[in-house]
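Dropping the structure in here first, questions after.
One chain of protein is taken out of this complex; the other chains stay put.
On to chain A.
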Amino acid sequence: MVIAFVFLASMTLICSLGVVLSRSIVHSALFMSGAFLGIAGFYVMLNAPALAAFQVLIYVGAVTVVILFGIMFTQKPQARHFRTIISKQLWPGFFVTAGVGAFLAYIVTIQDWSGSEPGNGMRSVGQLGETLLGVNGAPEIFGLLFEVASVLLLVAVIAAIVVSRRKTGEGIDRGVEE
């Protein structure tokens, strides 16, 4: 268990550092998939295989692939590399990082960790689905959030269609104009 933890933790940390420190945006995206895989490994260690499978499916298989796809489709090859890894937004970045770090540290200190065992949550997919949809006495707020998320996705899809649609009838073709 300890060996697996050290392996996964170092993999996640090294890949996360790679995301931030890499000068090529494609390398950053690939490192990000490695970090996501490490997190999925943690879910497996915590006895939550369903969560791990969804983590791989959504974050590695969908998010990273779409990011890479977008990078390759939109940018010129020379724009995929940065000369420096220090962005112009140094101070806002610093404050965001410090805030997130302080918040996580606060959570770690107030939680009582002595009584928590891995794998005492909902493990089977059926139970997870029932809780998510608010049936069999589960709180219904998750069902509402689930629906809101799907509405958000619908809005995103329609927005993508509107943005990418070519204007017809005006004689202006965006692909030619730019």
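To be clear about the criterion, a residue touches a chain if its C-beta (ideal position, glycine included) is under 8 Å from a C-beta of that chain, and two chains touch if they have at least 3 such contacts; residues count from 1.
By definition in this document, contacts and distances are computed from a predicted model.
**Student:** There's a gap in the complex where one chain should be. From "NADH-quinone oxidoreductase subunit H", "Multiple sugar transport system permease protein", "Amino acid/amide ABC transporter membrane protein 1 (HAAT family)" or "Cytochrome c, mono-and diheme variants", what does UniProt name that chain?
**Tutor:** Its record in UniProt gives the absent chain the protein name "NADH-quinone oxidoreductase subunit H".
**Student:** Considering the complete complex, identify which of A:V65, A:L104 or A:V155 is in touch with the unshown chain.
**Tutor:** Touches the omitted chain: A:V65.
**Student:** Could you please point out the chain A residues that touch the chain left off the display?
**Tutor:** Against the left-out chain, chain A lists 24, 26-27, 30, 33, 49-50, 53-54, 56-57, 60-62, 64-66, 68-69, 72-73, 124-125.
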